[in-house]
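What follows is a set of notes on a single structure, which appears directly below.
The complex is shown incomplete by one protein chain, all other protein chains being positioned as in the whole.
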Amino acid sequence: MLRTRTHYGLTAATLAGLMLVTAACGGTTRGDADDSGGAEAAGEADPNAEIPEGLAISYLPKQLNNPYFTYANTGGEEAAEELKGEYKEVGPSEANASSQVSYINTLSQQGSDVIVIAANDPDAVCSSLQQAQQAGSVIVTYDSDTGKDCRDVFINQATAEDIATTQVEMIAEQIGGEGEIAFLSATPNATNQNAWLELMEEELAKDEYADIEVVDTVYGNDDDQKSFNEMQGLLQTHPDLKGVVSPTTVGLAAAARYLSSSDYKGDVTLTGLGTPNQMKEYVEDGTVEEFALWDPKNMAYLAGYAGASLSAGRITGAEGETFEAGRLGEYEVGADGEIVLGPPTVFNEDNIDDYDF
Amino acid sequence: MAPDVTTPPAGGTALPPRPAGQRSVLQRVLATRESSVIGALLVSILAASLLVDGFASGRNSGFLILDIAAIALIALPMTLVIVTGEIDLSVASTLGLTSAVMGQLWVIGLPLETIAVLCLVLGALLGAVNGLLVTVAGLPSLAVTIGTMAMYRGLAYVILGDQAVADFPFSWTGGATARLSGTPIPWIALLIIVLAVVFGLLLHATPFGRSLYAIGSNDEAARFSGIPVLRTKLVLFIASGTVASLAGVFWTLQYGSARADNAFGLELSVVAAVLLGGVSIFGGKGALLGVLGGVLLLGTIRNALQLADVSSDMLSIVTGTLLVVSVVLPNAIERVRARRRTAEPPS
Partner (left out) sequence: MTGVSATQAPVAEHGGNGAVRTGRRIRQVRELGILLALVLLVAITTLTNPNFLSSQSVRDLLLGATLLTILAVGQSMVIITRNVDLSVGSTLGLSAFATGTLFVSLPALPIPVVALAGVLVGTVCGAVNGALVAAARVPALVVTLGTLYAFRGIGHWWAAGEQINAADMPDTFLGLGRVAVLNIPAPALIALAVVLTAGWYLGSYRSGRELYAVGSDPQAARLVGIPVDRRVFFPFVVNGSLAGLAGVLYAARFGTLDATVGTGLELEVVAAAVVGGVAIFGGSGTVYGAALGAMLLTTIGAALPMLRVDPFWQQAVVGLLIIVAIGLDRLLVLRAARRLRGGESRGA
């Protein structure tokens, strides 16, 4: 008796599951052609259109309590103020792929005019961004892009080429142009970091860097403790290591902290991308000579202006259009709706006190 | 076999059993946890509709349902598991592993229909591993599923690494979040309802369901009364794994992204919702309706607070406090009542 009932229950549950499967039979494989869900933004740009007052400009960082974004978004607030818009910052407290989706939906439901987002996962946020677009929001990505069908423009903090060459120049100069180096990156699927790593390898393949050898790439997952441990592991596995490049702020700070308290201090060079406040101590105590970064505040500021210009119809996101971005001057929309902020800034003992982020 | 046998929980909470038949049926219905959860749900929906701009709209309820879909699905078998006094903490990792396998099989070139079926089989297997370790090896499910939670998540990373597979066809990813024609309600709501009815009937209207309460109340007594305790638990763990992988397939398509870290930490949200719904962590007590109420209540509060621009910090404070209060309050009321009963003998 009991047994039959159990079986009924199981069969029912399995059937319900199978219904889902068989509902769309036909065999969909990867090779099949598929219509993309993206809709191209159309329409004419009117460079003289007025930017209306009271635009709702909302910033959705990767994660709310991330100091990098907290600082960056002060630039967003500044832009919104100048444009007489309504600034808002919302976001999940943990940076994972799907957590941003419900915030996008909420912003869209609230009728936000401009959504400025740094995507945790280029794909997971895509369909909800498209829905928000259809509901009338302008989508600007900053820091980390999504697929180009899912947003209007992307504020690129610096071209990957600029970032790669700046870092290669710094490390080459500091280790005297020869020796073993390694990379301490964020996560293995971080879009930015991977592009930079690839370009750095290309740059290092040039003749002038022939004596520099990349021996390892490790990933600290943008987690302080993990990065710390990975740095430790790097130095132990490669006794002849001359330098480490960490193209992520979390990684660089953790690596510097490890280096400053270890026996390797002074022997191993460390550089990469970092924030002046986090690195000040290590620049002062000689652990790190110089490092680079863009100014995230300007990035968010530019995103605010780009969003407002799109919302007002001054630009449509097509290549070659230009717009005014307040104190930063005029910018041009590049291929695929990319707007480049500018070359990265190099920080060292001489200028580090001029920045506060 | 009676479902309301109160065993003293392990923490040392020995409450005197409530004298039966003293209150009217209506009173007893109103006093159940389900009704207070449903009541709280209705009040919060009403309050949110009146106070929060944009809450009471079809579009928003669609968002809300999609937000809680995975939790709602997994909570159904979880309720049955917890009623028997066990727990399955590996569900979110099962979801993640399913997602990783789904991505990898798609890359290899299998058709999605086949992949979906294989994923459900995988979920059943993962659930069976938990179930066998608990029943045959006789290990505590809390420890077992903490272990498999780490193991399944680890295997997900081994299979897919930190890559994401995201080139699923739009007909499927769009289809996953598609609305029932003419309504703002996503079709997944229908699947949740169907499964809820199945699990609800199973738990509340069959001898199998009653045996779950008996097992949860007193494992050994249930065994002596002829209930196949081990087989029953095994079946429940398999169901839990299967539904978790079903949620994994759905999750992957919903976000259009197969990743090893999908739904990381979701097990705690599921357990929180089930407990909020009035299921006792020690087993033997609880109803499926209460759990659905719990899931919806957490989803509604979350959605309303977000729309009201309350930051996510407050969300976790509210969630945590609600969970604790929901258990402390009935306990306190019960104790006051018990004291009053001992003070003046019942008429």
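Note that the chains are named A and B in the order they appear, and that numbering of residues resets to 1 at the start of each chain.
Please note the rule applied: contacts are C-beta pairs under 8 Å (C-beta built on N, C-alpha and C of every residue); 3 or more make two chains touch, one makes a residue touch a chain.
None of these values were measured; they are calculated from a predicted model.
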Which of these touches the unseen chain: B:T148, B:T177 or B:T242? B:T148
Missing-chain contact among B:G62, B:G85 or B:P186 belongs to B:G85
Of B:V43, B:I193 or B:L268, the residue touching the omitted chain is B:L268
From A:S93, A:T217, A:T322 or A:N348, residue that would touch the chain that is not displayed: A:S93
In terms of residues, what is the contact footprint of the unshown chain on chain A? 63-67, 69-70, 93-94, 218-219, 224-225, 228-230, 232-233, 236-237, 239, 253-254, 257, 261-264, 277-278, 280-281
Contacts from chain B to the absent chain lie at residues 7-14, 84-87, 133-134, 137-144, 146-155, 157-158, 161-162, 215-216, 218-220, 265, 268, 271-272, 275, 280-283, 311-324, 327-328, 331-332, 335
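Rule of thumb we're sticking to: only the chains that are shown with their structure count from here on.
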Between chain A and chain B, what's the gap in Å when you average each chain's C-alpha atoms? 34
Quick one: in the complex, what on chain A touches chain B? 1-3, 5-6, 9-10, 12-14, 16-18, 20-22, 24-32, 34-37, 64, 88, 90-94, 96-98, 101-103, 105-106, 109-111, 121-124, 126-127, 187-189, 219
Per the contact definition, I'd like the list of chain B residues that touch chain A in the complex. 53-54, 57, 59-60, 63, 67, 106-107, 109-114, 116-117, 120, 161-164, 166-167, 169-175, 177, 191, 194-195, 198-199, 202, 206-208, 211, 227-228, 231-232, 235, 239, 242-243, 246, 249, 251, 255-257, 259, 261-265, 302-303, 306-307, 309, 311-313, 316
